[in-house]
Every structure is written in C-alpha cells, then in structure tokens.
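A single protein chain has been omitted; all remaining protein chains appear in their positions.
Coming up: subunit A.
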Amino acid sequence: MGAGAVGRSVAKLAGEYGHTVTALADSSGAVVDADGIDVAAVLARKRGSGTVGDAEVATALDAPYDALVEATPTTLSDAQPGFGHVEAALERDRHVVLANKGPVAERYDEVRALAADSRGEVLFEAAVAGAIPTLSTIDSLGPERVRAVRGVLNGTANFVLSRMAAEGLDYEHVLAEAQDLGVAEADPSFDVEGTDAALKCVILANVLYDGGYTLADAEVEGIRSIPGSALELAAEDGRTVRLIGEVSDGSVRVGPRLVPENGTLAVTGTTNIVQLETEHAGQLNISGAGAGGPETASAVLADVGRLPPVD
C-alpha cells in the first residue's frame, strides 16, 4: 500500500529479493494480479496518469498476499489510513511490514494487540532511520540491554544545521536551498519542527519499554529558533548544534543540542546516525541514509525476508 518513493522502490526491488508483487495501491487506485503485477508497466502508468490502476484501493487489501507493505504517508493521532491497512492484514492472518511511522508511533499498543490475535507478524525496521538497521540491532542485543538510544534521525534538519554551520548562512537561506535540492519538502514543518524525529524516537521507546508511548509523551523542539550566530558561537568553542533525538530512562526528547564538532554524532548533510548505549556491548554507532526510496526499501525488504512463511 502506497506508491510514493518508498512504495515504488519496494515494488521495483521485490523481484530481486525473490518476492512477487501481487498488488499495488496508491491513494486513488489499485492494480491486482495474483500471478504478479507487471511492476515496470504499472509504474510507467503511474508516471503518465498519476495512478497505478483503475481498481478500487480496497481491492488491494483483498488481494492474495503473504505480507502487506504499508508505505502510505505517515499521519498523526488516528494514523489512518495506515492503521486500517495494518488491521485488515492482521485480521486475515497476514504479515505487515511498515515504512509508515504512524501506526507504531501513535497506536502501538493497538497494533500489538491486533498482532497478538493474529498469525501474522508486524515488523517496522524502515520506520526508524530508513536504511539503518536500528530495530534489528536492538532485537539482537535484547531491548532490555539497551540503556539509551540517541541520534540524528532527520536528514532534512541535519542538512539545514550542517549547511548553516559550514557556510555561515541563515536558516531561511539554507532552507530555500534545501527545497531547491529536493532535500526539504515545500512544507518542511514535519522535519524542522522535530515531529519526524520524535515519531522515530517514540517508536524506539515503544520497542525498548514495551509500548505505552505516543507523540504526546515526547518533549519536542525544532530548529527554527537557531540563528546562524548561535552556530558560530558553538563553532568557536569546538562544538556544533544538531537536532538530537534521545530515548533514555523512560523519556523521549527531541531538540537542538550542543555536540562536539568532530564528535560521532555531528554527522553532516542528510546522513543519519543512531547511537546505542548497551549493557554489555558498550556504545554502538550506526550511520547511513535515513531516507530515500531504494535505501528505505532495502529495510522493508529485509523485514519481509525475516518473516516466517504463512500457511
């Protein structure tokens, strides 16, 4: 479900990973074929006419499949339509792989309850820091042995802050540049106000502390209030400012923070980094692409590969 950058990339790469795409839906239409849709033709059609097919969106939910990939845009509070798609798949005892953050950030406990009553499983590696294997790393370590997670979880905000620091430019100027480059969206508020990073942190908190968190539990501050002069003062002192998400001691916090200029967390450009404080394994740092179609699709397909066969 979903034919944005991530959904399209998943469809394109699925064959290479040994999977068959039996249905693809966007917000206005769907295409279904139990023997596998012609992905190239469907995506060409999407480029031409704006939709993947004439069928009702709901027919994709009724299509034969083992795993539903939910890659519609992230929405807040009721997390629809993503949540409804998750529900539909689990009720049919099918697996769900999420790239959409909404359902596992805003309605995690409900998703867990649905999964408990289903033979299907829910995985969502792609929802946290794109290509970076965050959740599978936490899973290998054991969530109870991870003391804290912090990191740079939004490429747009990081691009803006690192450009401001490197070029001595102001927020508005760098934002306009980011929009020209396609790094920032026309409405960048989700990224620069910290909401996107906060949703990822909320998902991490749900995983570490076994549920109970929504966006309302996060303390969130964005980067709009940081002038170039603040970054200059930080640089004079060998420091810089990054939008850091932090999950520790049961709390979730996102905001601009001072970090050493050459420190591990001061990644530049659109790079993301996840830092885990662990019980026995010390500190682990994983950096890489936190967004992007093929990058995020690789996390989706890794999840698909982890799922057990359905009967």
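Everything that follows uses one rule, which is that contacts are C-beta pairs under 8 Å (C-beta built on N, C-alpha and C of every residue); 3 or more make two chains touch, one makes a residue touch a chain; residues count from 1.
The working rule: contacts and distances are computed from a predicted model.
Hidden from the displayed complex is a chain whose UniProt protein name, among "FAD-dependent monooxygenase", "Amino acid-binding protein", "Electron transfer flavoprotein subunit beta/FixA family protein" or "Metal ABC transporter permease", is "Amino acid-binding protein". Annotation: of A:Asp38, A:Asp237 or A:Glu279, A:Asp237 touches the absent chain (contact as defined above). Across A:Arg45, A:Arg112, A:Arg257 or A:Arg306, the residue that sits in touch with the chain not pictured is A:Arg257.
Checked against the full complex, the candidates A:Pro227, A:Gly250, A:Gly269 or A:Gly305 give a single residue touching the omitted chain, namely A:Pro227. Counting over the whole complex, subunit A has residues 148, 150, 221, 225-230, 232-234, 236-239, 241, 244, 246, 248, 255-260, 263-266, 275, 277, 283 touching the chain that is not drawn.
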